[in-house]
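Missing here: one protein chain of the complex. Every other protein chain is in place.
Up next, chain A:
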């Protein structure tokens, strides 16, 4: 009896000591869907993590886990990170949404931030970037640059984020080139270089001379380079190793300022559940250098569009727009509301094929 009590006491004391040690450092965890070396999505999130380390120095400790599959296993990985004493956990892929909310319910003192989701709780925030703003600019360049009028699009999963990107790129390609046609391949993966390369090759063989992608590796760039005469855009990361051609510009995710701000909020005790959705105006979405492979006038137009979006003068989803089935969506001059954009599950008029259900 005595021994048990002694041991319990010792364990308690140790636990308290451990907690005291943990308290002077804020521990920030990251759950990644791909390897940090993917050169795209996860690579940029990890750059954000490194920026947090650099900004706060000894005051923070960061941990991360790579290549966590979406779904049930994610719940285990997130739980483990919470048990390790993380104060703030960023889960950086859409498929982590339900696991994040589930784990958050079990750890009310830990703050969670889920990227690109829509479910929140008292200790769960969401954050995402308005990539569609960047895709509008890509679509514009693509529509101007294509000679075959066939643009290939490698899509990942049929979720609103991806569908929004396709619509935005299509609307702006069509605007400058009425003959343009989109060929879409659903890869059902965020990251599988061999499959992405095969998809890019299949699109190129069917006449596409512009490849847009919503998958994370640079394999499509490599395939385009091999085929020659095909242009691509960096996705999530600059992918500048393929510049100036085939990669002519890119959409860059810049998470660092957000990660630093949120870590600061946890340190100050001012963290609150928010739904952040920022774009070009705050720099969360960056446009990588438009290379000289793009004609001067097209480049100028693209930069003008970027400036207009940043200033809030132009919204990529501005009417008149119809849905694929021909029904009206946005009247002349109307702008899409965020709710519709966040839940987007339809193609706009002119796109062919069906969205996998």
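Note that a residue touches a chain if its C-beta (ideal position, glycine included) is under 8 Å from a C-beta of that chain, and two chains touch if they have at least 3 such contacts; residues count from 1.
The rule we apply is simple: contacts and distances are computed from a predicted model.
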Undepicted complex member, UniProt protein name, chosen from "ABC transporter permease", "Glutamyl-tRNA(Gln) amidotransferase subunit A", "Pyruvate/2-oxoglutarate/acetoin dehydrogenase E1 component" or "Electron transfer flavoprotein subunit beta": "ABC transporter permease"
Residue among A:93, A:218 or A:291 that touches the chain left out of view: A:218
Candidates A:103, A:197 or A:305 - the one touching the absent chain: A:197
Interface residues of chain A (partner: the chain not displayed): 35, 37-39, 66-67, 152, 183-186, 188, 191-195, 197-199, 201-203, 205-208, 217-219, 222-223, 226, 241, 352-354, 356-357
